Structures are given as C-alpha cells and as structure tokens.
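Before I ask anything, here is the structure I am working with.
As you look at this complex, bear in mind that one protein chain is not there, while each of the others sits in place.
Entry: chain A
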C-alpha cells in the first residue's frame, strides 16, 4: 500500500460511524413525527458534533459534555440512545405525559447532569466544570456544545471571559454554526461577525472545522492540550436540517411537527 492509498484509506468514512449517523438522523426524524414534534433542524445540525464530543470524552473518568443549546434535545436523546447511554427509544416517550424526556434536556434523565434550554447557562456550567477539575488536579475536560444564535446571550461571554481569566485549557466550546435561529437567519437578526477573531481576542485557541466531519472534530478535541492556559473554541460549520435534502439549509425546519408519511419519506430520502 503506497502513501496515497494510505491517505485514501484514512479518509474513507468509518462504516460504523456512518451507520451511527444514519440511525441518529432516523431517530431525530421519528422525534419530529411525535405528537409534539421537535427542533428538527438544529438537532440534525448538531448530531455529528455530539457524536464526536462523546467519542472524545470519558465521562466516568471526569470529562463532561453538555448540550447548552438545549432545544436540540432530540439530537441529544438520539445520540445518547444510539451510543448506549439512553436505553429507551426516545421517540416512544418524548414529550408525552409522564415522560422525563422533555423538549429540553433535564437532569432527571440518567446521563444528563445539568438542565439546559435557557440559553447560555450550559456554557457557564461547563466553565465551572473545567474549573472544578483543575482544582481537583486532573484537568479533565469541560466541553459545551453551543448554538451560534445562543452566542447572542451575554451570559456566554461572561463565561468565556471567565474561562480565559482562569486559564482553563481544559475548557472546550464547540459552536454549532448552522446559521439559523428561532425567528430566521442569525445574519439577519444579530450577526456574529469575525467570530473566530472574537474568540482569539478572548484568549482562546480557535479552529474552524466541518461540523459534520466526526473524525476531524474528535481528533481536534483530543489533540487539544488540556494542561495549557488557553481554552479551545471550535467553530463547527454545519447545515441546518443536515441529511434530509428537503429541509437542508431551510430556516423553516427549526421546529417541525411531521406527519408519519412525511417522516417516512424523509427517512427514505437520506443518503
């Protein structure tokens, strides 16, 4: 095998990961077809980031992964289910009377420590996690997945300031930059000009990556020096509605209540 074929082999998609991505997306569509529907667009954009985050973390050893853009709960539940952290199929109980699988993740769900949905809080919580692990001396990682629209919350920047001030190299934020928010496009409502430079000016290491390239995301997360002084910001460029051709990049897919027939059609349309 020469060098070129080596590179090709490395670049070839991992079949297990591809299968996982597909199952997760099918479950997200199923969640969209529940009586309440769900935030389909943002769940599909963030799913690959969450897979990468969990692959890169050992939560039993002290790493934390928190989804701060809690409205993408369907994405989190689907990923947790197919990565063996949530036994039940979330589409069965989601949003229903008596189910703990609410429309935003809560700490009553095994495997979730912090309730999110009010934007910004998960970012500050993850900073606190990194601070606590630095105090413990093991420097395990506090990783938060935040939305790009979420960065309009001042609380996020309080927290980033704090991560920088406390020199938390073990804090990692991954921004799901899908360009959309509840009422439309981020660029139309409150744009995030020079986002990479904003993070750089806060003292972060910054990397812009394809938010659907799980290998690249997890490799960058793992490669980050947790013992250093500089937190890491990954701007993950994503597609709202990723994987469903009918809704990719359509801001209207932010929240969807699907009829079963349409859900079936969407699942069949997946590559």
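Methods note: contacts are C-beta pairs under 8 Å (C-beta built on N, C-alpha and C of every residue); 3 or more make two chains touch, one makes a residue touch a chain; residues count from 1.
We take it that contacts and distances are computed from a predicted model.
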Missing subunit (named according to UniProt) among the choices "Ferric reductase-like transmembrane domain-containing protein", "Transketolase", "Tryptophan synthase alpha chain" or "Sugar ABC transporter permease" = "Transketolase"
So which of A:29, A:72, A:109 or A:126 would be touching the chain we can't see?
-> A:126
Sole residue of A:136, A:197 or A:259 that reaches the chain not shown, by the stated touch rule = A:136
Just the residue numbers, please: which parts of chain A touch the chain that's not shown?
-> 64, 107, 113-115, 118, 120-121, 124-129, 131-133, 135-136, 142, 155, 158-159, 161-162, 165-166
